[in-house]
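Take this structure first; my questions come after.
Every protein chain but one is kept in place in this view of the complex.
Presenting chain A:
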């Protein structure tokens, strides 16, 4: 297949989804009982999809590598989830959410998908509240909202700093209900190792039982990949340690196109790297930017003294502080989108104004918020002339009620009290906007193989705004996929059970076993982590926050060499037929070593800067991203041809009929 058909329905933007639903093929409830669906991943996307598909009557098998579906990486999301409910009456609407998301993505996402996302967003909140998700409430009993980077309305619903946890527990509870009914069979501590195609259609998977090492065959009429993102290709990221690309990459090798791999979101507010031992980075929710102000010292001498510990940040006078986001972007200030905030921090640190030992950190300061909230609180409780101490105490209380757990987390990790001294933050790899190419129905280029949530590419373009990944995961899982998959499955009502003793399953199982043997017997002496760290280093330095052609060419070469070395010199202790986390990591890193190369190749071919892809050669005089709509207004979808470096490029041209392409400005 060389022409990509996105299957966008006809008709005006706001009616596309309704029309599509009206015309889609349905499967009779009695027939659903004869249809099996495999869902890989039990995060927000997979958990909600599995629960809903089972609710509809299909037989569902779920897989996850953790010991329980509830531990999927989605659990870690902090800030919140967007929905265009306009509960605050500040002018929000489906169109505005759609507009912000397309603009935020630097016009590299598909209009129809994004509009649908905005359209179902309100429904997500209704659904979750009905399921008992304890969102934050106002005193009147109604739901509370806050605001996130890149937008001017308050449309983010949240549960303190644990929104992902609460939403995931909701989806997990919905799954549990179906498990109890016998409609879902959950395979935990299982990893999908390969996708099985029969007559060109996805018909099952090969999985490894991570406890016994057994290789298992599972068949189904369709396979949904909701296996999350691939940010861990950088080694250090905010992702969970086990997050990986294996399921998506195995499908890619079987024919699913991989879209926009170079679009990575770097999140501006993470706890800075403290040393070589570090295994992961921790995010401080972006919601902190609602109240925290970001700055570095104005004078280089001051910055140097702060780095050496000779000067405390609180000793630097107001006029000697550079609130660089407020200075450069007066309209959005500290709430500019993530790519903009991240690059601005890097720019200041590269220029010598960084504030921690390594010079790779800026301040996130709550001083003004303590003051502002303290005055308000004192005033509203009748103290019209409060002392400065009282103001600060009250202000800290208000901030604690809002962000207490985040402050606590920061203190645990850094051993510094953020109520007394400003937090230090630095950008870190956070989210991947690229993923498996899917059409409007979320089907990949392999018939019967679907991708949902962070594993697909469709809705975020080159940049993801805050609180939009949770929204997309749940939209896909609860409200989109359950409809669109029926259209495909309507042809399968007479197929009957898919046998697992076919030559196709034999061959796929043999591939998987051979690969494991090869890893176990590589005969080298280096640990898997050594390779992962080296890969991460190449990725961060050459494919990170800023990229250039020369660095990317080097990266491609270095990654290919590293991959070759890995297969010769890696050492995996233990046995393949027992629990073996080194073997688990090895399989994942092997795929990262292929994906990394495609990532660099994609970044190299895209001669423009947009969202999370910043090519140094393409910037304005003020250092802002310079997009090239004439030549690059397309999705880059790569076809695997035997070697990641030789992947073949297919373009899906993006058409914008409802939105005018503008330079993205937050000034």
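The rule we apply is simple: a contact is a pair of C-beta atoms (placed from the backbone, for glycine too) under 8 Å apart; a residue touches a chain by one contact, two chains touch by 3 or more; residues count from 1.
The rule is short, and it goes like this: contacts and distances are computed from a predicted model.
Missing chain, UniProt protein name: "Succinate dehydrogenase iron-sulfur subunit", from among "(Fe-S)-binding protein", "Cytochrome bc1 complex cytochrome c subunit", "Succinate dehydrogenase iron-sulfur subunit" or "P-type Zn(2+) transporter". Residue A:412 is the one among A:384, A:412 or A:657 that touches the chain missing from this view.
Contact with the omitted chain, checked across A:308, A:384, A:494 or A:525, is made by A:525.
When the whole complex is considered, the residue among A:31, A:93, A:282 or A:619 that touches the unshown chain is A:282. Within the set A:15, A:28, A:581 or A:607, the residue that contacts the chain not displayed is A:581. Although one chain is not displayed, chain A still touches it through residues 48, 51-52, 55-56, 66-71, 73, 75-76, 85, 87, 120, 123, 125-132, 134-143, 159-160, 162, 165-166, 169, 172-174, 176-177, 179-180, 186, 188, 211, 240-242, 274-275, 277-280, 282, 408-409, 412-413, 415, 478-479, 525, 527, 529, 571, 573-574, 578-582.
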